[in-house]
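Below: one structure, written as structure tokens.
One protein chain is absent from this view; the other protein chains keep their places.
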Amino acid sequence: MPNAPVPLSWYLILSAILFALGVAGFIFRRNIITVFMSIELMLNAVNLSFVTFSYEFKQVDGHIYSFFVMVVAAAEAAVGLAIILTVFKNRATLMIDEVNSMKY
Amino acid sequence: MTALIFIVFAGIAVFCAINLVVQTHPIASALSLIGVMGSLAILYLQLGGEFIAAAQVIVYAGAIMVLFVFVIMLLNAGAEAVSFQASRFVRYLGALLLAAFLGLISLIIQAALPKTEGVLFGTFQGTALDVGRKLFTTYLLPFEVTSVLILIAIVGAIVLARKEV
Partner (left out) sequence: MNLFNFYIVSLVKVAVVAFVLLTTLAYLQWIERKVIAHVQLRVGPYRVGPHGLLQPLADVVKLITKEGLIPSHVNKLFYLMAPFVAVTLALISISVIPFGPEIKIGPVDTWMQLTDLRIGILFVIAVSSIGVYGVALGGWASNNKYSLLGGLRSSAQMISYELPLALAVAAPLLLANTLSFREMVSYQSGYWLGFIPRWNLFPEILGFIVFMIAGFAETNRVPFDLPEAENELVAGFHTEYSSMNFAAFFMAEYANMVTVTAVATLLFLGGWQPPFPEPYSNFVPILVFAIGGLIALYHGLNPARRMDKFTLPATALVFLGIAAIFGLSLFVPMAKTILMALFWFCGKILILLFVFIWVRATLPRFRYDQLMRFAWIFLFPISMLNLLATSLIVALTTK
């Protein structure tokens, strides 16, 4: 099979598609854990973008930014899941529509 | 060969992402997200980011997603009851319009970028040596601040999850 190079824009398009799907999941789903996972999907799409541009400039700086994004995602996931557990303990529900006692 | 691997794993990534958004049970969504992360790790390998690919699998798919799976299993999250108010025709039209929208975004991105030489596996190698060197010289301050950030996250998680004495 001939070794044709893959255009760089394909990787960026994939990153945009994944980000759009992450936003769709964030807006349309009601289970708080699925919303969190859509946030992680968005962060992964951004990581792909960083690594793609790091290839473009032939430097590892993009890899390092991606590494920091992963670390921040880990910290955020830990605290976010602890908050979800606390809310579940108090409200016994995981649907974000039902946590509305401060609404009116 | 590069193009074939890209198409296969990009297809798997998009399929798993759509699965994440569409599935009702959170465990199925979590496993789809692990599928996305795995195929993205392969794409990073293609782009020469071998250290980042390994870090993605170890940290993201192997630790963060385990945390998600734990919480889903502990809270016994059941399948969400999905009620569609729109008719079938509207749903299919929506999916078609979504695909058209994404295609439009792709065209705009493709047209806006300057012509570069494309990705060939093996042209660039982001070895652990380079990453480590840059991490500890140029990016030393963010590295140290990240460790403080993780400390804050640990303290926060422990305080939140503690039993009320």
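By letter and in written order, the chains are A and B; residue numbering begins at 1 in each of them.
Here is the rule we go by: a residue touches a chain if its C-beta (ideal position, glycine included) is under 8 Å from a C-beta of that chain, and two chains touch if they have at least 3 such contacts.
Nothing here was measured: the structure is a model prediction, and the numbers come from that model.
Engineer: I'd like the shown chains that the missing chain touches, ordered by label.
Structural biologist: Answer for the hidden chain's contacts among shown chains: B.
Engineer: For the chain left off this view, which of B:L33, B:L47 or B:A61 is in contact with it?
Structural biologist: B:A61
Engineer: Touching the hidden chain in the complete assembly: which of B:M73, B:A86, B:L107 or B:L151 does that?
Structural biologist: Result: among the candidates, B:M73 touches the missing chain.
Engineer: State which residues belonging to subunit B touch the missing partner chain.
Structural biologist: Subunit B touches the chain not shown through residues 27, 31, 34, 50-51, 54-55, 57-58, 61-63, 66, 69-70, 73-74, 125, 127-128.
Heads up, the rule we're going with is that only the chains that are shown with their structure count from here on.
Engineer: Taking the touch rule as given, give the residues of subunit B at its contact with subunit A in the complex, in rising order.
Structural biologist: Those in contact with subunit A are residues 1-4, 6, 10, 13-14, 17-18, 20-21, 26, 29-30, 33, 36-37, 40, 43-44, 46-49, 51-52, 55-56, 59-60, 63-64, 67-68, 71-72, 74-75, 77, 80, 98, 101-102, 105-106, 109-110, 113, 116-120, 124, 126, 130-131, 134-135, 138-139, 142, 146, 149-150, 152-154, 156-157, 160-161.
Engineer: Touching residues of subunit A toward subunit B in the complex: what are they?
Structural biologist: Residues of subunit A touching subunit B: 1, 3-14, 16-18, 20-22, 24-25, 28-31, 33-34, 36-38, 40-41, 44, 47-48, 51-52, 54-56, 58, 60-61, 63-64, 66-68, 70-79, 81-86, 88, 94-95.
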